[in-house]
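Every protein chain but one is kept in place in this view of the complex.
Note that the chains take the letters A, B and C in the order they are written out, and that residue 1 is the start of every chain.
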Amino acid sequence: MIDKRFDLAAAVADISDGATVLVGGFGAAGSPIELLHALIDQGAKNLTVVSNNTGSGNVGLAALIGRGRVAKVICSFPRTANSTVFQDKYRAREIELELVPQGTLAERLRAGGAGIPAFYTATAAGTRLAEGKETRRFGDREFVLEYGLRADFALIKCRQADRLGNLVYNKTARNFAPVMAMAAKTTIVQTASYVEAGGIDPETVITPGVFVHRIVTVPNPLQESALVAAGASYP
Amino acid sequence: MIDKRFDLAAAVADISDGATVLVGGFGAAGSPIELLHALIDQGAKNLTVVSNNTGSGNVGLAALIGRGRVAKVICSFPRTANSTVFQDKYRAREIELELVPQGTLAERLRAGGAGIPAFYTATAAGTRLAEGKETRRFGDREFVLEYGLRADFALIKCRQADRLGNLVYNKTARNFAPVMAMAAKTTIVQTASYVEAGGIDPETVITPGVFVHRIVTVPNPLQESALVAAGASYP
Amino acid sequence: MSETIQKGVGWSRREIARNIALSIPDGSVVNLGIGIPELVASYIPPDREVLFHTENGLLGMGPPPKPGEEDPELVNAGKQPVTAIPGAAYFHHADSFAMVRGGHIDICVLGAMQVSRRGDLANWSMGDSDAAPAVGGAMDLVSGVKTIFVAMTHCSSDGTPKIVERCTYPLTGAGVVSRIYTDLAILDVRDGEIGVVELAPGVDFATLQRHTEANLVINRVPRTA
Partner (left out) sequence: MSETIQKGVGWSRREIARNIALSIPDGSVVNLGIGIPELVASYIPPDREVLFHTENGLLGMGPPPKPGEEDPELVNAGKQPVTAIPGAAYFHHADSFAMVRGGHIDICVLGAMQVSRRGDLANWSMGDSDAAPAVGGAMDLVSGVKTIFVAMTHCSSDGTPKIVERCTYPLTGAGVVSRIYTDLAILDVRDGEIGVVELAPGVDFATLQRHTEANLVINRVPRTA
């Protein structure tokens, strides 16, 4: 019988030093705060984190970075209101940054998950972010070769999961989670609600269970924006 | 006020000779029979049709091919029970065939819709279907370069559409329709049910309205399989 | 070149937004950047239906919520609380950027630091190497959306022209801008020329040219959006 349920600590226990970890969320929306805090407790370091932003305040992803656990960030926008954690590390040359346009980041994750090693895109052609990259003309336009992105783990957040790992999300908290679930060897999800198989209409499943490996139920997840507003820091 | 509703004849009126037309469906499931019959009535010829199969019996896509309207088919499986229409034309050299693996066909359509001119895939590497195609090694594996596929029109079928063109489908009749909607300049959809904006839960929309241009309400669509079982032919 | 514009001359930020709103055809799908572009939505004429896309996964974005009704999981690309209209759809980031990069969005309105005569846009980086750079979705939007409108003040606060012969800041995209809406004029960018579509009240061509580094062409017939 398939049962993907884990408790928080067990779900992240095997994330090893040096692992590549995808972290869902667009700003605070969809950020898997409890999983990130469990990863802080767990102690893995020298991580490569792929996420659209770099966290806010001193909780969640910002706290992971602030504690020196992250060696490299692959993201589109490493600036957030209420957080100087990443910028400080960056200025001190304590963290590496690979800056990727947001759509290219999403597409690279989907490609990684879909078995596509590389694809061409017009995004960033002729700009500094294409320097050193292979380019090629199709028709009258120049395109940049971008590579599929896979990772060891994904940490994502959803609204509801069933026993088989089928997921549905909440509004714009969906953002990167579905493509991150596709791109990770081990996808770890925190869900506000857990239901039996059949509890989600099969027409409305956003992430089919084949992409999900571990489910942690967190009934009332902390909202990053509320934590930051309250000046919280973790731990 | 956005209103994408058309009647059947008007919806297909501007499909011109020589146009490339995507036709949804996997076998009979999801085949937009009424739109295909409207296209037969309309008279366009020398069409390039992109569809997974080539129709069954003497209705729908098989009837369009049988009447000599299709110059070329791009598909993965041009054989269907109950139909020799395509095979006869092929043997008589009256129709051209571009055979594409099914997953590559779906991915080429998505790529076309997503602004990706080309991508690499392991599918077909080392086989006859990769002959003459560019290949490249990534890591220890050989990949084939495949091109995004765009078209003038898509003819697809759905279960429900709202005024803005948001679509939901029925079970495995979904198949190619969402990626075809993305890949066509003009997407024409036949829907069993039409509702006002707000009639579809925004979390469950499969094809957002931005990909849909014309909506024809066909409340009780013919089922290709039933027509074929009854020995029907069109017109 | 650094003569500043007289106070009170030209259009306000809200008037720039209104000028843009009036040029957006009925039925358009539009993506709005941060700053002046955000103001555009409220000036769409009531007889036009325009759908707003936000690249973080929503088509059919509505106005900001009433105070107290904010949902931290319903935000726009600037991470501000928004609402969803009836007929909205949520989707994931790859699907959202497929809309952008696949040419399915009609118009994107963005701020800019510089625009060149050839329509090159610089709006993501000052080029300083100390601070960490951040690009977000800007490069995807300018390369993928059918028509790019720039909304900005004509000059920077010290009077330096932003419409230049050649951008000195790092490019967001080359040859991508179709039209520029500033406090002094509406300008059309085409075939390596910048044409004046409309001058703000109290601004004449000579004044406009003095505040513009690139050469301007007068009396251009605008192309339709």
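In this text, a contact is a pair of C-beta atoms (placed from the backbone, for glycine too) under 8 Å apart; a residue touches a chain by one contact, two chains touch by 3 or more.
Predicted model, so just to flag it, every value in this text is computed and none were measured.
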Touch partners, limited to displayed chains, of the chain removed from view: A, B
Candidate in contact with the missing chain, chosen from B:A13, B:A71, B:A122 or B:L145: B:A122
Residue touching the undisplayed chain, where the options are B:T20, B:T48 or B:T104: B:T104
Residue numbers in subunit A that touch the chain omitted from display: 1-2, 110, 112-116, 162-164, 166, 182, 196-198, 200, 202-203, 205, 208-211
Hidden partner interface residues of subunit B, rising order: 26-30, 52, 76-81, 86-87, 90-91, 97, 99-107, 109-110, 121-129, 169-179, 206, 223-226
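The rule is short, and it goes like this: only the chains that are shown with their structure count from here on.
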Chain labels contacting subunit A and also subunit C: B
Contacts with 2+ other chains: residues of subunit B: 114-116, 203
Of all residues in subunit C, the ones touching two or more other chains: 58, 84, 90-91, 94, 97-98, 100-101, 143-144
